[in-house]
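Here is the structure we will look at, set down as structure tokens.
With one protein chain held back, the other chains of the complex are shown just where they sit.
For chain A:
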Amino acid sequence: MTNNRFAQLRDTFDKELPKKRKQSSGKEVAAQKSPDSYDKKGRYPFSLHYDVRYNKLEELVSYHKAKSASDYLEKLIIQEWNKLQRKLKD
């Protein structure tokens, strides 16, 4: 076998695992729409409003000093859940 690293790479490249390429899925589109039930009730947290979620999410994450968008949303959901529980108790 040759000592040339470039030749080695060329000869083994086709055997390397093929790259996984991004495939489009309907998921992204579906996720951009708020659940219908939110609209029916007409009440949902401000941060979950369509425009806010997609245009302001990054700013909200940094404002609340969350580690990531999912961290921020998780905290938000827990907060809303607790609020709901308190209301139910009352």
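Heads up, the rule we're going with is that a residue touches a chain if its C-beta (ideal position, glycine included) is under 8 Å from a C-beta of that chain, and two chains touch if they have at least 3 such contacts; residues count from 1.
Methods note: contacts and distances are computed from a predicted model.
Participant: If you look up the hidden chain in UniProt, what protein name do you find among "Sulfate ABC transporter ATP-binding protein", "Putative plasmid partition protein", "Heme exporter protein B" or "tRNA N6-adenosine threonylcarbamoyltransferase"?
Facilitator: Checked against "Sulfate ABC transporter ATP-binding protein", "Putative plasmid partition protein", "Heme exporter protein B" or "tRNA N6-adenosine threonylcarbamoyltransferase": the hidden chain maps to "Putative plasmid partition protein".
Participant: If the hidden chain were put back, which residues of chain A would touch it?
Facilitator: Given the touch definition above, chain A has residues 4-7, 9-10, 13, 19, 21-22, 24-26, 28-29 touching the missing chain.
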